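Here's a structure for you.
All protein chains but one are shown in place.
Presenting chain A:
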Amino acid sequence: MLNYFPEEVLEHVFDFVTSHRDRNAVSLVCKSWYSVERFSREKVFIGNCYAVNPERVIARFPRVRSLTLKGKPHFADFNLVPPDWGGYVYPWIEAMAKHGINLEELRLKRMVVSDESLELLAKSFPNFKSLVLVSCEGFTTDGLAAIASNCRFLRELDLQENEVDDRKGQWLSCFPDSCTSLISLNFACLKGEVNAAALERLVARCPNLRSLRLNHAVPLDTLQKILTQAPQLNDLGTGSFVHDPDSETCGKLKNAMKKCKSIRSLSGFLDVNARCLPAVYPICTNLTSLNLSYAPGIYSNDLIKLICHCKKLERLWVCFFIKLIHYTYFFSGVPLSNQGLNWIMQILDTIGDKGLGAVASTCKELQELRVFPSDLYGVGNAGVTEEGLVAISAGCPKLNSILYFCQQMTNAALITVAKNCPNFIRFRLCTLNPTIPDAVTNLPLDEGFGAIVQSCKGLKRLSVSGLLTDQVFLYIGMYAEQLEMLSIAFAGDSDKGMLYVLNGCKKLKKLEIRDSPFGNVALLADVGKYETMRSLWMSSCEVTFGACKTLAEKMPRLNVEIINEGEEIEASPDDRHRVEKMYLYRTLVGPRRDAPDFVWTL
């Protein structure tokens, strides 16, 4: 019956189908649906830029206006992928420019973006509106200047955690006076100064500005002036938050804050004098998102005072930073030092947990929590323990996403958390000691994570840590039916562990494993599985060169890449040689042509 609908009707119906997964599904129904869908798709999402090439994307979706691309594997974030590995955006921009694509939005994650690409982007697409770069690198503020100067209708420039070379030019001043269309501007990750007057004028002439995130170099008094001009903001990232708290400026800031009745999201505090924090209390009551994870030196007490004002928080990112342990304490006697230091250590543990206790009592709407480790150079990194997590789970029933770095964990705590919060979609636990056992029983943490996967039926993303045997993977394979991404480090005993996961998790898309004893048997047991997944990363495991070659031979639609670092690069290594780093992914276009010397595609 649907075959008798004219295409226009189908197209109209498809307009309501927005998620790319749904659109992918729609396109598989029949040829005519495929055809209608491909001409009407405006937003294209490509989870692995090497799974396909620009020409094929453009050929299939000629009307694409918004492109999202992801490049390097996730473990690149933790320095496991050498520089120059790949993930260049230039070929994509070049191809789209050549084919006259009316590109309006480009969203990139973990890609290499050169100034050249930005310049080409700025000049090739007259309707370009939105640039979002997350964890990218390779560009400088000159590239940003090109964007600012040329994109006449720019609405969004959002730079998140990129490594940008700051040329100390005046990129922000390159926004012409005629630019009044900005809705979102985030340059928090830049290190250099911007011209304060230019910034103030820019804000003043963009009445639709809703989201503004400043960098560290923007001082408090500029922030105060900006807020006075832009009380309509709903997302604010402060720059430096340091000033004499008794000064007139702080007073004016507090008044300006009072007028900003729409701010729902607050971040920044890249440098902070905690005594200035009360200036933000006026907006705390309506905050739904608070990111203090970059704020050094906000002690638990100040944090708690701030949190107590934020009853509507849905998302909280914190870092329990305890100055005491910024310095390592060296003791000359042994046992007393032991006692003293461990005693101090325990107290410090409870500090972080106390802060979380305050969150648990106050933030009943909390859905997402991220707790980053405190100072990495301190002794023992006393920050939070399992107690904090349990408190949060008890106090915040809506919690569905957590990233929790902690000193220690117990099975009992995880079991309690699983009971309290069955709604987790993302559960990422990272013990600072990657193989630490249950702090009470000394057993592996298998049962704890087992409880999590059993209880949280909607779990899509899981990162495990601590002492773990194959048992935990048995649980994961058995219960984690919706799991799409799994991160494993220093875990498991044998190939069985990995096999449980590959056999059990039907919806698995990304599997990344490091320093775990999984080898060839696991790798080769079900080679077809990898075509149902986006990618597999294995580093410092037991997989050999020969097995990787076998896999590559059997599966022509996979790229099996070996990353070879170090001097022992032989022309053809022994098949029995262990492979240090392997990254494989499904692809429609065969081995990539931009792989550097140290990457071999088998």
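Here is the rule we go by: a contact is a pair of C-beta atoms (placed from the backbone, for glycine too) under 8 Å apart; a residue touches a chain by one contact, two chains touch by 3 or more; residues count from 1.
Operating definition for what follows: contacts and distances are computed from a predicted model.
Colleague: Given the choices "Auxin-responsive protein", "Eukaryotic translation initiation factor 6", "1-aminocyclopropane-1-carboxylate synthase" or "Proteasome subunit beta", state the protein name listed in UniProt for the chain not shown.
Modeller: The chain we cannot see is, by its UniProt record, "Auxin-responsive protein".
Colleague: Given that one chain is not shown, which residue among A:Leu106, A:Ile436 or A:Ala522 touches it?
Modeller: Result: among the candidates, A:Ile436 touches the missing chain.
Colleague: Determine which one of A:His12, A:Arg63, A:His99 or A:Lys191 touches the chain that has been left out.
Modeller: Final answer for the missing-chain contact: A:Lys191.
Colleague: Of the residues A:Trp33, A:Phe75, A:Phe449 or A:Tyr583, which one touches the chain left out of the display?
Modeller: A:Phe75
Colleague: I'm checking contacts with the chain that's been left out. Which of A:Asp158, A:Glu200, A:Asp515 or A:Asp594 qualifies?
Modeller: Only one listed residue reaches the unshown chain, and that is A:Asp515.
Colleague: Tell me which residue among A:Phe139, A:Phe427, A:Phe490 or A:Tyr585 touches the hidden chain in the full complex.
Modeller: A:Phe490
Colleague: Touching the missing chain, which residues of chain A?
Modeller: Those residues of chain A that touch the unshown chain are 75, 77-80, 135, 161-163, 166, 189, 191-193, 216-219, 239-240, 242-244, 246-247, 249, 270-275, 293-297, 299-301, 319, 321-351, 354, 372-373, 375-381, 385, 405, 408, 430, 432-444, 463, 467, 469, 487, 489-490, 493, 514-517.
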